[in-house]
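Just one protein chain is left out here, and the rest sit where they should.
Just so it is clear, A, B and C label the chains in written order, and each chain counts residues from 1 on its own.
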């Protein structure tokens, strides 16, 4: 029996793929209604994280931040209360290495096993089982969960000990969010020289100088109006802030990344928080009365 | 008859591909010795740019900067003195839009035609005929030279009127050079968290968050020592400076790009000018006595 | 009776000025030996923060960070355990507004009064009673402690409710630390043009374009070698990090300040952590083998 806690867009899609291949699933979510689609497909409801842990041998969590993970894992009805010996908790949430290591320690102190396995990829790859797992933990433990990760993802990057999965995820996010900012600057620059936006975007996305993931932003940037959120700008900014705070502790200077961070801060201040993070382009390209 | 002026590494490879398919070539270079390999393959020597223009119907130039283009084009023995009616000058040099437009005007004033056709791609694609041409000028003129561009490149991006090819090239360079800086920061950040450099570089290059062209930097970054120049850091810095000066004129704010520019300035100050521009990583990752 | 807890360089000098005008003082410090100079001048020793609070009506604290404040204030032998009704705790430590408000709440919950009163000014003004107090809290409470602040400082800036003193202190630190960075850049720039460092520094410090506090860096910058710490570079960096984290929460974009922050991060990485923060100049001015 597999457990799954945290059924937002990402979690639901991941769990759904497990169900689709015939895995038995026990699920829990703070808001029960969000579990309904999975229950309809045959998943079993558990009334608490603890109950999930009691019923399942391997529990996946996909939660929004360290606070949410903490509240699911610790406390009276928490996950750790239900985990018995040798069970495995696989946390797919995007947190930070320090926090993840602390969770690993608590889990091991309870005689159980912990893997950090955050994902690169958003809603669409989650739905199609094409996520990339960035994994930290004991290598043998990872082998035990591999078959499940293979169902939900297309690649598993084993990065070493506890916390290394999430460390890699932060580095990946740094690239993603900063690349979006530099792509927006490249387009802004070219347009300021009179180039046609659509043509320029297509050339930049065709040539190997642009991160391929940004192809997904093509239409919204050409349109330059609604920027409906796939990945909300305020989350991109939050990720850079988390990266900045982590880098402060490790001593890594990140001048370019900080420049991008403050650009997103500006974008937030200008009302773009809830838009897709590609809306950073809208900020750069907007012209006042000058 | 095709003319080719400017036989550095790029120019020689481009001209060589024209010869290889049987085109007749007249060539000139400031230093004659650099023309020898092409002469050995059957190219004809001309003693001046003017002579090239007199003999050829289409003249390609591939020079290092506006100064070099000016000295080849203008002056007593210059290209424009030799061009007679309707001939086409295709300038593949990386200059700036303002300069390129000025050259177009002078060429048209002489009754001839001008195309700006800088390339994305360095030595290796030049050798294999896999360059990407970014082209500005009259569309009909571009059609007339298309078959030659097809020999030297794998794609032709027609961007509109005079100067638009070079404008696009600057936007492409902005992406390239800034992406290198953010990639270096992502690696530095991950390493500071204890990740293995090689593993991290491979994950970042595998996932779609990194510009594919940076795959070419894999070995030198893993090695982190010699950074033998494919694209010298001082040239990358020069390109960002040119972009900055152009953006000042057009009014495009480029905060992230400027952060990258100053990072390269630091790298130059620390003795990395002649290294590959990937050596910006070496600067970020270097640790002092702290 | 006045209490004083936290007898580092700043605290000792401040307490010493109170003693000098005849105030009766009870003091405590984690390391007792640091209290000796004050005990020699007539201060009374208390074995815990609680004991200080029991004996004094007004207790000043001057500690290094929120953690130190927390450990002095809370806990079994903590300050709050000893404060009885209506006593006043004046915290002069540099913390952050959120933390300071939390301390105010805890103090008021215990029926006592709280003032945040961090200082602008370092060792020298502390010794001479020339500090500037930046004060938040109830205005009437501030009036009650005014005579003591007047002994230790030359100005009292009343900024409003709880946390506003420390908020102002962070804004002041932003100015101080960022100004040092831009001063260093101005000198680096001028020297790169061939100007004599000493002459240039003197002109910049004479003209009103430079923060006057930087006059104290004149000799060490002219000398450009030891940069013996008055205000260690790693503390300056820590202050900017605290400012950055606070600004993330309030949503203020601070692009220039973040640029300075990463410059100090670089300086730390290059072994300058323990030097005075003016050593950021050394980083900028240092030349490699280029």
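Simple rule for what comes next: contacts are C-beta pairs under 8 Å (C-beta built on N, C-alpha and C of every residue); 3 or more make two chains touch, one makes a residue touch a chain.
None of these values were measured; they are calculated from a predicted model.
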The listed residue (C:188, C:241 or C:273) that touches the chain absent from the view is C:188
Given A:122, A:138 or A:273, the correct residue touching the omitted chain is A:273
Touch rule applied to chain C and the missing chain gives residues 97, 120, 132, 134, 155, 157, 159-160, 163-164, 167-168, 170-172, 174-176, 178-179, 181-183, 185-196, 199-200, 203-204, 206-213, 243, 246-247, 250-260, 262-263, 284, 290
Going by the touch rule given at the top, which residues of chain B touch the chain that is not shown? 241, 244-245, 247-248, 251-255, 258-259, 261-263, 265-266, 268-269
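Methods note: only the chains that are shown with their structure count from here on.
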Give a one-word verdict, same or different, on whether chain A and chain C use largely identical residue numbers at their interface, taking over half shared as same. same
Chain pair with the most contact pairs? A-B
Cα rotation angle, chain A onto chain B, in degrees to the nearest 5, is 180
Whole-angstrom distance, CA centroid of chain B to CA centroid of chain C, is 52
So, what's the distance in Å between the C-alpha centres of chain C and chain A? 39
Please set out, as single numbers or ranges, the residues of chain A touching at least two other chains. 247, 251-255, 258-259, 262-263
